[in-house]
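Here the complex is missing one protein chain, while the rest keep their positions.
First chain written, first letter: the chains are A, B and C, and each begins at residue 1.
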Amino acid sequence: MQRTVERMLRTHPEPAFAPADPLSVCIHACVECAQACTACADACIAEHDAALGPCIRIALDCADLCEAASRVLSRQLAPDLGVVSMTLQLCATVCDACAYECRRHAATYVHCDVCAAACRRCTDACRGLLATTVTTYRDRGPYAAAGHIGA
Amino acid sequence: MQRTVERMLRTHPEPAFAPADPLSVCIHACVECAQACTACADACIAEHDAALGPCIRIALDCADLCEAASRVLSRQLAPDLGVVSMTLQLCATVCDACAYECRRHAATYVHCDVCAAACRRCTDACRGLLATTVTTYRDRGPYAAAGHIGA
Amino acid sequence: MQRTVERMLRTHPEPAFAPADPLSVCIHACVECAQACTACADACIAEHDAALGPCIRIALDCADLCEAASRVLSRQLAPDLGVVSMTLQLCATVCDACAYECRRHAATYVHCDVCAAACRRCTDACRGLLATTVTTYRDRGPYAAAGHIGA
Partner (left out) sequence: MQRTVERMLRTHPEPAFAPADPLSVCIHACVECAQACTACADACIAEHDAALGPCIRIALDCADLCEAASRVLSRQLAPDLGVVSMTLQLCATVCDACAYECRRHAATYVHCDVCAAACRRCTDACRGLLATTVTTYRDRGPYAAAGHIGA
């Protein structure tokens, strides 16, 4: 689906708030991670293993926050860069926490291993986007006044 | 991301409620369509063209319903096949309606053309899944009693 | 929050697609049910009782579908009444299924009893809205052509 993400960015009447490459990678990573976390929470519930409680919890949070992040990042009209930056930082944090929990169970449950890898890709993509846009969009105009990416 | 979707299905402790191939294709199509519709609604708002009102509306509905469908389909534990079937039918219907609206503007706005194609893939994937699972899972046990796919 | 729902409907530039009273009741019921199901799924996971697996599953589906329904119903611009009708029918069905599962555990777990009641209110509100709008909006104009509520 990354090609579709890229084509939607390229055909938008407004320029993207960040370089198209790290932005499309990040949207794709958020969407992939949200799906993996929804599936992993379901798989963990089906394992009937009480030790997985915290893993299920953080996977459900991670799915919700990645999904919200993918939507915020998919919009290019009049972004509030303070909100975008905090969204990326929260997304990176929850993916980190979910990857940590999933890795603890990765030797026993392969779905936790697959999910941890998706979380790790999403953390990296969020941090990559935060790093890139600092440089490029710091003084972008009216919306930059309300905050800026990667501050 | 389709490889991740497939790996999550394969490593789940429960068998998938449908053959892994049309199921993973459908999950992927729902997620791709949801993202495209979120981006297309935003692009249409940025066009400031009053004729796009109905297109924005159906794209927002389509994003919400495709996202919900992708989550329902991502769960394999104890599915209510009546709910799954209605979810697929609704998803196919809203994608059809969104593709119809987007195609009306596809010559003027390329993002509508890209979005219409994603909607069309999702409609096809939902109908493909409804067709496949009729045959395979009609008498699958307790949950089939509450309904069945593609009835 | 129902007063806010009503005020948003009254101040919208477009007339609501259905009478304001059953519509605001239904939006409110969907939102209440989505929250109750999210909380009930979490509570059920924390009970560490394998018998609750199907209850957790349907509660997660119910939360996602009620949330999507609350959004579709909150929009008054250019509704596709076929999509709205199917959304209401699916929402009523998943709430019914979740109420059924929750009631099976209501004597043991009070949160299941509270959740079942929220689901029941939502089913009733969806069916009430489907019944009302059949009569009132059958021939409402261009969008009615694409389908109509409660067909």
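The rule we apply is simple: a residue touches a chain if its C-beta (ideal position, glycine included) is under 8 Å from a C-beta of that chain, and two chains touch if they have at least 3 such contacts.
Nothing here was measured: the structure is a model prediction, and the numbers come from that model.
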| item | value |
| --- | --- |
| Candidates A:27, A:46 or A:60 - the one touching the absent chain | A:60 |
| Chain A residues that touch the omitted chain in the full complex | 53-54, 56-58, 60-61, 64-65, 67-68, 71-72, 75, 77-80, 82-83, 86-87, 89-90, 93-94, 97, 143, 146 |
| Residues belonging to chain C that touch the chain removed from view | 1-2, 4-5, 7-9, 11-14, 27-28, 31-32, 34-36, 38-40, 42-43, 45-47, 63, 67, 70-71, 74-77, 109-111, 114-115, 117-118 |
| Residues from chain B at the interface with the omitted partner, ascending | 42, 45-46, 48, 50, 53, 56-57, 60 |
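Operating definition for what follows: only the chains that are shown with their structure count from here on.
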| item | value |
| --- | --- |
| Chain A onto chain B, rotation angle from CA fit, given as a multiple of 5 degrees | 180 |
| Length of the line joining the C-alpha centres of chain B and chain C, rounded to whole Å | 20 |
| Junction residues of chain C - those touching two or more other chains | 53, 56-57, 60 |
